[in-house]
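Just below is one structure, and these are the notes that go with it.
Note that one protein chain is taken out, while the other chains of the complex remain in position.
All chains are identified by letter, namely A, B and C, in their written order; residue positions are counted from 1 within each chain.
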Amino acid sequence: MDNMKNFEDNERLNNPKKQNIIKEKLAERGVNLMDIAALTYDLQKPYVPTITIDICLEHVNNVLLKREIQHAILVGIELDVLAEKELLSEPLLSLVKGDHSLFGVDETIAFSIVNVYGSIGLTNFGYVDKLKPGVIGELDGAGKREGRCNTFLDDIVGAIASAAASSIAHRYTV
Amino acid sequence: MDNMKNFEDNERLNNPKKQNIIKEKLAERGVNLMDIAALTYDLQKPYVPTITIDICLEHVNNVLLKREIQHAILVGIELDVLAEKELLSEPLLSLVKGDHSLFGVDETIAFSIVNVYGSIGLTNFGYVDKLKPGVIGELDGAGKREGRCNTFLDDIVGAIASAAASSIAHRYTV
Amino acid sequence: MDNMKNFEDNERLNNPKKQNIIKEKLAERGVNLMDIAALTYDLQKPYVPTITIDICLEHVNNVLLKREIQHAILVGIELDVLAEKELLSEPLLSLVKGDHSLFGVDETIAFSIVNVYGSIGLTNFGYVDKLKPGVIGELDGAGKREGRCNTFLDDIVGAIASAAASSIAHRYTV
Partner (left out) sequence: MDNMKNFEDNERLNNPKKQNIIKEKLAERGVNLMDIAALTYDLQKPYVPTITIDICLEHVNNVLLKREIQHAILVGIELDVLAEKELLSEPLLSLVKGDHSLFGVDETIAFSIVNVYGSIGLTNFGYVDKLKPGVIGELDGAGKREGRCNTFLDDIVGAIASAAASSIAHRYTV
């Protein structure tokens, strides 16, 4: 019975059906979950030496189960795609296409992802958002090419990796 | 010289050119700044008995000068309009059209508006978001009609009114 | 095995040992968990007609299991107690004792509690923080008496009730 209760607790904030849609949307935009797990691995390796890339991938998957996080990802990816198709009106179109450092809404969406795992995740997000390691740098570079917009996506990927790092920190830190 | 410095300080976070675009976008969606000022008036009247609707309108205008707030408003209104035109992809389209209480991104966008004026504004936002007084209730009701979506707009209007109330509180409270 | 995994997932962000300390601290400050559950009940009754006070109490208990929430509660209660004992230095002592509407740190601490359950909880928090129903109003009134300070506590209680309401909304809303 207690196990049943635990099961229900897990379902509360989760939506497994929508998780697959999110994975497909990320794949369509060129994001591999293993690349996100690699960011998480680099973030947590110094603190949890026994961590493996598979554990990181499992936590990335858990992050993508959360309803509020799924919604934030859907909105961010949609705005990037609409900017590529020039279906946003001005002046928003130029703001999103330009990925201006003062735009701010991309960070707002990213913070709402990280926040679900408590305030400690924001430190990791700021770090990867600034240094743009691995796939984040690739997405940022690709987004500068004609016809391509990753303004929200690079922040979203950094936020997922940071949220997974928080999830690991909460589990493995004494 | 000190006045010059003050002028520059004011310009820092403001963008007067984009303020007019924001006002037009709000008007196109049926939102009158005077209706927002009325919400602010009701929020602040108990604390600042000498407040007038004109002072409230002035503070609503100031809120619309802030760059980060302008961007949040542009994104929210755009998503409502795209939902009406059925230009969002699924499952986001259904989420935005349905204005589901667990969607959350509308509140995230609204919080980023209120946050600019400090944490005290969030209390006012929560209050109007729950009670839906005046124009907020009208927008919420209108958004339930066929072909119309105000999922982001009612939260945005509540956030602008709450931000203006914070602005007044900061000025008039000793 | 899956049940084991669920168990571990639940332990991740939780700290059952510290939950009892939190309950004792709240009791010492005159806060009964049943009074918090009553606030949650009133918040969720309109949306979940089958809700009972016992279910609300169970969710209040769950909220108090979360590590980040426990820490926020400990800090807030400590600052109230230190203000009563005049052990805070000036000008902080006067700010905390005065419960000034522009102080802001009490709301900051409360938001960090609500945030753990996603952005939707902030609406409930703003609502109860403004209207001060039930035990919140009692704490607010008691805090104005000589030698007594509830500057953080009334916000903390509102935040716990709102977080529990979010928890229920996530579980019972389709």
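One rule holds in what follows: contacts are C-beta pairs under 8 Å (C-beta built on N, C-alpha and C of every residue); 3 or more make two chains touch, one makes a residue touch a chain.
Source: prediction; values computed, not measured.
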{"item": "Displayed chains contacted by the hidden chain, counting the whole assembly", "value": "A, B, C"}
{"item": "Options C:Leu79, C:Ile120, C:Val135 or C:Leu153, residue touching the unrepresented chain", "value": "C:Leu79"}
{"item": "Residues from subunit C at the interface with the omitted partner, ascending", "value": "18, 21, 67-68, 71-72, 74-75, 78-79, 81-82, 87-89, 91-92, 95, 102-105, 108-109, 112"}
{"item": "Where the missing chain touches subunit B, by residue", "value": "3, 6-13, 62, 67-68, 112, 115-119, 167, 170-171"}
{"item": "Contacts of subunit A with the absent chain, listed as residue ranges", "value": "47, 100-102, 104, 107-108, 111, 118-120, 122-127, 129-131, 169-170, 173"}
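Quick note on the criterion: only the chains that are shown with their structure count from here on.
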{"item": "Approximate Å spacing (C-alpha centroids) for the pair subunit B, subunit C", "value": "27"}
{"item": "Residues of subunit C touching at least two other chains", "value": "118-119, 170"}
